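Excluded from the complex is one protein chain; the other protein chains are retained at their positions.
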Amino acid sequence: MTELTVRRDVPAPRPRVDLSTRLAGRTFPNPVFTASGCAAAGQELDQFFDITELGGVVTKSIMLAPRSGRATPRMAETPSGMLNSIGLQGPGIDAFLDKDLAWLADRGARAVVSIAGGSVEDYTQLAQRLRGAPGLAMLEVNISCPNVEDRGQVFACDPRAASEVVSAVRKTMTPDIPVFAKLSPDVTDITAIARACVDAGADGLSVINTLLGMAIDTDTMRPVLAGVTGGLSGPAIRPVAVRCVWQVHQALPDVPILGMGGIRTGRDALEFVLAGASAVSVGTTVFGDPMAPVRVLAELAQALADRGFERFSDAVGLAHRPPEAALPEGPDPVGDPA
Amino acid sequence: MTELTVRRDVPAPRPRVDLSTRLAGRTFPNPVFTASGCAAAGQELDQFFDITELGGVVTKSIMLAPRSGRATPRMAETPSGMLNSIGLQGPGIDAFLDKDLAWLADRGARAVVSIAGGSVEDYTQLAQRLRGAPGLAMLEVNISCPNVEDRGQVFACDPRAASEVVSAVRKTMTPDIPVFAKLSPDVTDITAIARACVDAGADGLSVINTLLGMAIDTDTMRPVLAGVTGGLSGPAIRPVAVRCVWQVHQALPDVPILGMGGIRTGRDALEFVLAGASAVSVGTTVFGDPMAPVRVLAELAQALADRGFERFSDAVGLAHRPPEAALPEGPDPVGDPA
Amino acid sequence: MPVQVLGEILSIRKVGAYQAVTVVAPGIAELYRPGHFVAVQVGGPESSMLLRRAFAIYDVQSRGVYGGTVQFVFSVHGKGTEWLSHRKPQDKIDVVGPLGKPFRLPTTPVRATLVGGGYGSAPLLPLAVALRERGCTVDFVLGAGSADKLFGQLDAKRLAGVIAVTTDDGSAGERGRVSDVLPQVLERTNSDVVYACGPMAMLRAVTEIATARGITAQVAVEESMACGIGVCMTCVLPVRGEDDVTRMVRSCVEGPVFLGDRVRWDDVGTVPADALGAPTGGH
Partner (left out) sequence: MPVQVLGEILSIRKVGAYQAVTVVAPGIAELYRPGHFVAVQVGGPESSMLLRRAFAIYDVQSRGVYGGTVQFVFSVHGKGTEWLSHRKPQDKIDVVGPLGKPFRLPTTPVRATLVGGGYGSAPLLPLAVALRERGCTVDFVLGAGSADKLFGQLDAKRLAGVIAVTTDDGSAGERGRVSDVLPQVLERTNSDVVYACGPMAMLRAVTEIATARGITAQVAVEESMACGIGVCMTCVLPVRGEDDVTRMVRSCVEGPVFLGDRVRWDDVGTVPADALGAPTGGH
């Protein structure tokens, strides 16, 4: 007979691992989230699985005003990755609050709202508008945006600029909402930016945003993307993302990390967790596999159970243990699977 | 009947395109080279094809003294890429001159010797030893090395350190030998490093070296590589490499670029050329396909012929032409292939 | 509500320059309406290709031993469709569907002209069936580069009052484009409405011809898509809304079927300056 995988039908037998995770002050039921810009505001994916099953739903970065985004083509498929140059198309904060966030709150999802701006003032106003918004569980500050007041210099590439944005947002947002700064890998020293953000009050860090890349159409002999360059994402960048999580966790072991970049399976998610992530976002993989977030969650739970973990949190950063250190009670490295 | 591809048998009917390329003062018969560390010193590949057919053979970065390299595991396969952490294993400059370079000279190949060191003095001495060495066609300065005199800060990540190395090498090497500085993509602004190298006397730039990455073994729950982090290469990084070539060519249009990063086909090579590379290196692809360099050369020649180019050099940087600019005499964008 | 199904290929056969694939996919047939599409994973588990490929649904069966099948027709374009063309019966593929907004059907029995370019006629054939079930009269204009790229001519003949065929090279029907013969067909049939699917340039020409006659054209566009389900924002084009405001709308969820005269054809591939949220000086 033919084998079928149909949505919703599989309430995966969840192994008995405590999957809850604390991100700064807040506890989430599990560590698997969507990634900003890869799940819109959750409604479309909710057709495929119950989005409240996820730890959180990270929304597409929202700006103050409605925004058309860039011209097309906006994407190019690349080996094990893709380039995108959307240009932060979105409805603006007002419509977002009215429709998207309201829907998420109604639905009972934990909304992680990503905000983006062109100036410190933009970010501050966004945080202002989001203060006390129902359904808001966490704020992610997308600082991979050009600073219109500084010749388009990207905030995330300059410790001072990053710090100003984060500090303004942290001061504006109520203390109960964790504020995460999202780091760009396109810097010489990601730990320097990480430190600047944390010193400025970031409660945690999202690691990583896309890498700057481009593709050239060898037929038209011009750049493929209307925006010329774009952001590279997907499994291709996973080794860079894992390295960034590792470095940031090593530099700032007490700061919670939301890790992402090319996660396709529970095994991939575990790689980020062992490197130091307290939660993960599944991004580009959703485009090829809409059910990926819940699948990754089930696979991660299984992988943890297989290794003898009783609590997800025991796995966070475990790959940093010194060479001959014993594993915590329970976990065992997996031997030859044969 | 079964179809076969056997080495040497295929003196590919080379389309009538002038493939020669000038890199600083020197003319090479064609623009396809090997990549440093991906072809040893040419002897092994010469079993599969005639290495004198390539524009040049870029040798594994050589240091002053013999060097054991790092412990194993030294590699991990990643989606459309691989991580390596070899640690610059090599025989040292003396044995290299005696055996490797002598063999290349004898064989009639154009040797591009890559040098690496831990201090400006190391690089200077290497250049000194290579002065007047028979067979030497060009020097590639691998500055992605930790500076032992500056807390292991990588030369390629600091304009001043990069500049010092390049300037010392350029002063030491005879003027007839082009000196190329090889750039790392792991920097906030690659054009700043490019400019520093060129101001210090670099005749050209090799773009790019590997990206810093890592992988974690989810069974042992430790880093896969003995060296913890490693260099990411292969098609996965191609969009980053093309972007770097594009940015450097845009910033310094008169500086020749040896482009590399994930080239697998002639089409890929053309992407680099259109972005601004005057020659390309085929690296990681060789591991999966030893005959790749000559295949890429044949495919590139064909791709140029298909587009109406009579001279390879007319394609260099062509994707930068302004939106409505006419193409040079000859070339035509390729229409719908159907 | 679309479903994601890993289904077995029942058949894959050559039809002229195309291949038609039938795959087991329960849950799609039940919700299907003409104009819907599916998005298919390509390349297998260790593939370097991450994104789905979109194909218009040509046929569905909701019953039978397989509990539901869906059929689509494709031509080899790049790496993903190349891979698809090597699939064999019993291989499995992962399909998401039905996706998109289907063609809207008239509530009264009108006369409709269906214009298909290349494989674009595939979704028009089930549309013709649906229209006839509502008592409409259907006429077809089919065009392609050459005879082997015409799809569904026989089916169309069975379903249609009038059928006109064009090919660019004259290897079948009249030499020329569908837009060359469409005015005469509309004249002759006095159609109330036009439906079209095919290349963007064709859709634009069809829209202009229909609009000039004061009738509406519903067109199914083909924009490059990364997700097909509305979450990535790669597939946008400028469309004027009922409030007359132009927005960059997602063709995968707000399309692929649009009213032709709402699409800003001149501006496809750009962001018109008067679009909602269009860049103002600053960026």
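Miscellaneous remarks
Letters A, B and C mark the chains in the order given here, with residues in each chain numbered from 1 onward.
We take it that a contact is a pair of C-beta atoms (placed from the backbone, for glycine too) under 8 Å apart; a residue touches a chain by one contact, two chains touch by 3 or more.
Since this is a predicted model, take the numbers as computed values, not measurements.
Residue-wise, the contact with the chain that is not shown comes from B:Ile86, picked out of B:Leu23, B:Leu54 or B:Ile86. Which of B:Pro31, B:Gly234, B:Gly317 or B:Pro331 touches the hidden chain is settled by the complete complex: it is B:Gly234. Across B:Ala24, B:Met75 or B:Ala192, the residue that sits in touch with the chain not pictured is B:Met75. Although one chain is not displayed, chain B still touches it through residues 2-7, 37-40, 44-45, 47-48, 60, 65-75, 77, 79-82, 84, 86, 89-90, 92, 118, 146, 148, 226, 234-235, 284-291. Contact between chain C and the absent chain runs through residues 43-49, 79, 83.
By the touch criterion stated above, the residues of chain A touching the omitted chain are 79-80, 235, 338.
To be clear about the criterion, only the chains that are shown with their structure count from here on.
With centres computed from CA atoms alone, A is the chain lying nearest the middle of all the protein shown. Taking the CA centroid of chain B as reference, the farthest chain centroid is that of C. Chain B and chain C, compared by their mean Cα positions, are separated by 45 Å.
Shared interface positions of chain A, defined as residues touching 2 or more other chains, are 79-81, 234-235. Contacts with at least two other chains are made by residues 48 of chain C.
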